[in-house]
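Note that one protein chain of the assembly has been removed; the remaining protein chains are unaltered in position.
Up next, chain A:
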């Protein structure tokens, strides 16, 4: 006597993205924490020192947040106009920021009042940064000049005017205190050497440059502008290595993760993309608004993204420890001892052993199928949770009912509510190629069964109307696809040299079948 064989649910392999270690790593972030600022967040910079606080420049303020705090631990508000480009010094004790009025201010992290003010720029200063020796500040301004300032004496050391448009990107070298890279709206990226006092390298980006970034080895340079992200090889004299076009709006910011030096780019199209070492996109963060600035904390603990609507979104990394505490709190089952009880009992030699029959665990719909309650089984399979999150289970039950020849019985005698459920399911999944075959039969049977009474319910009628529309659209689409395939076939036939082997994909046939069945059902709907 065999036991009842449960319904086999087919799990078809998912097409599309493959799961790799990179995607797993980047998926492992908690849902973002949103912090509202006063204006668009233009710059985020992490302190290189241990608690890794970060400075957020937005509107006329610079706030400094702790890694896990949602309230600013410090704020610098002495700006008369919009502040730009607040960035830390290498020891994390000083902060420099430019502003709309052309002033550059230098703050002590603990103080409130600016320690120094550098005056000289005639227009807004969007980017400021310390050089790696820590005693000089470099700034780029809308007056087309790049200036280098001495911190102790607060005097201008030099001023270089080589760009022909606003300077909006700046990256000092961490290895050489005399080198820095600027990017400008004149589509160029220039590498300056303070020892010669002029640019030593110029690269044509082709679009207004929004951001430049040096790899830690400083052999590679990243520039973003327009929809493009370009990687340059500095050791080969500024040769272009790759040009990436993964965003569909201007790429505004780029940064590197500290684990494995993965490149992240943010764009006005509200996406943050993560690239692997061969510059393929491996992950994608979605945000609510256009992204202006972005930064990653050391060890990738935090990803902070600033947006045009003034929202700072902070993602924290998940840790195993957190997960464990969560699950242990949730589970309130009996203790381990209860399950172990009696399991390690060793029978003595003369004991008479009575084997306990192993109970077969069946799902609810299987139990109902076992007792031939077909309608109830279909109801169970159409329950909200199953229907939405596991449509394959619902379809498996439908296939099983069809195999038993009782699908018609299961569908018959339903009221408006349960019929709507079925029709909703059809509307949602009838075009999934995995499910379309059984669902088309369901559609056929439903039409056959309820043809007479359909007009009594406006809800069902409306749904059928929609079903007819989408079916018609699908049929049209497939017809077009078939036409395209026909064109391709002729192209291939003329291209391939005379050889007997014919390569062809098997989709035309299946598409054809599918199309025929779709159009037959839509014709059915039309009749009604």
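Points worth noting:
Criterion: a contact is a pair of C-beta atoms (placed from the backbone, for glycine too) under 8 Å apart; a residue touches a chain by one contact, two chains touch by 3 or more; residues count from 1.
The criterion applied here is as follows: contacts and distances are computed from a predicted model.
Considering only "Prefoldin subunit 5", "Probable cytosolic iron-sulfur protein assembly protein 1", "WD repeat domain 75" or "Dolichol-phosphate mannosyltransferase subunit 1", the record for the omitted chain gives "WD repeat domain 75", by its UniProt protein name. From the set A:4, A:38, A:339 or A:492, the residue in touch with the chain omitted from the display is A:4, counting the whole complex. Checked against the full complex, the candidates A:195, A:404 or A:473 give a single residue touching the omitted chain, namely A:404.
If you put the missing chain back, the residues of chain A touching it would be 1-8, 10, 12, 18-20, 369-370, 400, 403-405, 500-504, 506, 509-510, 513.
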